[in-house]
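Every protein chain of the complex appears in place save one, which is left out.
On to subunit A.
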Amino acid sequence: MTDLASPSTSQAPQPVHVFYCGICQFPVEYCEFSNSFKRCKQWLEDEHPDVYADLYSADALKEKMGSLSLEAEQKLEQDVAKNEARAEKKALKEIEQKKSSKITIIREERTKRKVTTHIQNLDAFNVDLKPAAKLLAQKFATGSSVTKNPQGKDEIVVQGDVTDEVEDMLHARQKVLSTLPEKVKVVKEDKKKKKNTEEDQQQQE
């Protein structure tokens, strides 16, 4: 009990070393169930041939069948392959979507002379919104925050009309904005104040 700190820690059970896959992050033995099995296998073969040989040799393959019947095993493999194809397709689609997605800057009138600037779709480019809002606030010395818009998506709202400046910043890609691609498509919109009283109340809130 006297000195718990250092010597006793050596009495604690040693942690097990787990070998994680670099692709799917599963422990390598579970790669066969991941959606990227082919890539996982390739990765392991390239990076760690010894582990690969251990895991995917003919003997090991036979052994891992365990209590499962041949039929069930085949079905399992089929399913995994199917899932993999599906995941690949999805990933491709996502990349495509990312390429075609653009950032929208909306200038919105609040009251007579007061304007806010809304920047939407930044999160599609892996921009961390909170620090980005902070950066904008610092740059323009105005209020700038992350809010949820009615569509349920996060956007940055900056006080004042800073549309052009924001656009320049997006193209300059500084600090937190560095994850943006080189030529981001930026769309600018102008939203006039609606004469709907209900909406006004919502905005003022």
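Please note the rule applied: a contact is a pair of C-beta atoms (placed from the backbone, for glycine too) under 8 Å apart; a residue touches a chain by one contact, two chains touch by 3 or more; residues count from 1.
The rule is short, and it goes like this: contacts and distances are computed from a predicted model.
The listed options are "Trafficking protein particle complex subunit", "Translation machinery-associated protein 20", "E3 ubiquitin-protein ligase HERC1" or "Proteasome subunit alpha type", and the UniProt record of the chain not shown names that protein "Translation machinery-associated protein 20". Screening A:D79, A:E94 or A:D190 against the full complex identifies A:D79 as the residue touching the chain left out. Listed for subunit A, the residues touching the missing chain in the whole complex are 1, 4-5, 8-9, 11-13, 15-16, 18, 24-27, 29-30, 33-34, 63-68, 72, 76, 79-80.
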